[in-house]
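Below you'll find the structure, written out as structure tokens, and then a few comments.
Missing here is one protein chain; the remaining ones are kept as they sit in the complex.
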Amino acid sequence: MTDTATAATTFGPMTTTRDESKARGPDEALPREPAPDEEPQRAREIVFQLSGVEVRYSGVTAVQDVNVDIAANEITAFIGPSGCGKTTVLRSLNRMHDITPGAEVLGKVTYHGEDLYGSKVDPAEVRRRIGMVFQKPNPFPKSVYDNVAYGPRINGAKRSEIGDIVEKALTQAALWDEVHGKLRKSALALSGGQQQRLCIARCLAVAPDVILMDEPCSALDPIATARIEDLMDELKNLYTIVIVTHNMQQAARVSDRTAFFTAEVDDAGHRRGRLIEYDVTETIFTTPSDPRTEGYITGRFG
Amino acid sequence: MSASAMPLTQSTRKGRRELKNAVATALIVASFVVALIPLTFILVYVVRAGMTVFGLNFLTEDLPFSNRFEGGGIYPAIVGTLVITGTATAMAVPLGILGGVYLNEYGGHGIFARLVRFLADVMTGVPSIVMGLFIYTIWVLPRKESGLSGFAGALALGCLMLPIVIRTTEEILKLVPDELREGSYALGTRKAQTIRRVVFPSAAPGIVSGALLGVARVAGETAPLLFTIGIVSAANWNVFDGPNTALPQQIYINASVFGGFDAAQNRAWGGALALILIVFLFTLVARVISAVYARRSAAV
Partner (left out) sequence: MATDAPALPAGLTKGKRPPGLIADRGFRILALAAGLMVLVILALIAIYTTREAWPWFSAERLGIFSDNWDPAHQHFGAGGLIYGTLLVAGVAVLLSLPISVGIALFVTDVAPERIRRPIVYTVDLLAAIPSVVYGLWALLVLAEPLASLFQTISDATASIPILSTLFANPSASGKSFMTAGIIVAIMITPIITSITREVFATVPSAQKEAALALGATRWEMIRGAVFPHSRSGMVAGTMIGLGRAMGETIAIALVIGSSPRITANIFGPGDTLASIIANQFGEASGTHRAALIGCGVVLFAITILISMAARAVVARTDRRSAGTV
């Protein structure tokens, strides 16, 4: 635990990090001392550091050469065309690939400086700290209450605490007002947007450190999408968020940093994803350094 | 006149083609009717002939001193069928569910899982009489006379049920969407917890109904019991100790060895009615469970 790490969690809502961080290559040294400016300015506390990450399915490379630092209390967006490996990279952050037969993660992923794929690391503990929200809302076929209580129960929370945890998680997910009267009803009876917020609440209930979101709004209508985006903005005060999205406006609206991936087809005809550019979101959307990024942003392909 | 100028009701199809189609359709419908005939006949006969002896006495009295004589009931056979099938279920269903879990949740497409899946299919095809001989050679023979018991019969029926339960469980588990498993893993749960708390509850109705169909299938089996349970004329609730009897066995004995006696024939029909009622009850419950489940998941 470094001093900067302590500092990072001490501060409240973060206004902006954009002026603080100029385009910084992943291989450059990380800032360890606070920025010279006085006030609530602070250094980026790095949560994930990916270096030379490559993911293979049954020996075939799906994405490679990924070098990214993801900072605490920021929203980091992964964008790019279909098949560029952005979801694949996201799933390597909570070891979701462990349950896919034939998938392997190469290179190095560190989490708060610790090797995420170290031999002594328990994948269940990794996923408890690094929660995930999926593309399609996937509430369990249980009641609203039991959905949220599921994680705490499995992780050994006391019976007496669970009610509070559920209420707090639902409140945090901006769902409490809508569902507090029907906690015992089936979660499947909720609307799609409510189901997705329930999944977020379910994730919050295990008190994670990071929330990974895999195109959380792609199955939702614009109003439900807007609510989730508002929610993300609030949640980033307390959590580190990584979001994969197809929707560039969404990335521009909500994220602090953006990683642009693209896919190229190799000689054998396999699609192979690659990280093209990673920078402050504003930079990516206004003055990207790579022509491919610019092409994608301006809609020339993808 | 060109085809397009003809009214739609008038077909360009040649008469012979239409005729062939009509004949084929008639044969297809007829095949279903043909299958209905034995079904109807058997059910009507069993009910009609069975009702001549069926009644409270028939269901609650011990077997007569000799099958030649009238009177007595088949109570011991009902008891035997229930305890033997129950014991077989208690052994085969948990094991079969675990086996199905192995195939779908752990084994996947691995070489060992493929072997087990293949062998389970082969085992489903093993004739029930062979299963009876197997239990005779491995369990009854080493124990001489004391080997004949309800438990030996239950072992044979359990071996018949096991592959059925394994494969139906696997099929049902396949229907549980992977998104639910992922949702659970993403909360930091372990595989066993995910299976127990998320996968099982979603699959439970299907598994229960599959298991009940397996029970219904073996409850009517005679061949595996022929050399494993012995025979008694008074009810034996103890499945582990002493010989037993069962409905299919009593039907078989009354129809074959004593088939020349009216009393035995009637007893066989009565037993058949009781057996069919039990088997249909299991089947019906299984169907209701899966139908209700199907409607519920369709409503979502």
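Letters A and B mark the chains in the order given here, with residues in each chain numbered from 1 onward.
The rule we apply is simple: a residue touches a chain if its C-beta (ideal position, glycine included) is under 8 Å from a C-beta of that chain, and two chains touch if they have at least 3 such contacts.
Because the structure is a prediction, the values reported are computed rather than measured.
Q: Looking at the whole complex, which of B:59, B:90 or B:192 touches the chain that is not displayed?
A: Touches the omitted chain: B:192.
Q: Based on the whole complex, identify which of A:78, A:239 or A:296 touches the chain you can't see.
A: A:239
Q: Contact with the hidden chain only, please: which subunit B residues?
A: That gives, for subunit B, the contact residues 12-13, 17-18, 20-21, 24-25, 27-32, 34-36, 38-39, 41-42, 45-46, 95-99, 101-103, 105-107, 112-113, 115-116, 118-131, 133-134, 136-138, 141, 159, 162-163, 166, 188-193, 195-196, 216-217, 219-223, 226-227, 248, 251-252, 255-256, 259, 265, 268-269, 272, 275-276, 279-280, 283, 287.
Q: On subunit A, where is the contact patch with the chain that was removed from view?
A: These residues of subunit A touch the chain that is not shown: 1, 5-6, 9-10, 111-112, 114, 116, 118, 120-122, 124-126, 128-129, 154-156, 207-209, 237-239.
Note that in this section only the chains that are shown with their structure count from here on.
Q: Using the touch rule from the top, collect the residues of subunit A that touch subunit B in their complex.
A: For subunit A paired with subunit B, touching residues are 94, 96, 99, 101, 124-129, 131-132, 134, 136, 138-142, 150-151, 154-155, 186, 188-189, 199, 202-203, 206.
Q: With touch defined as at the start, can you tell me which subunit B residues reach subunit A in the complex?
A: 108-109, 177, 179-191, 193, 197-198, 201-202, 300
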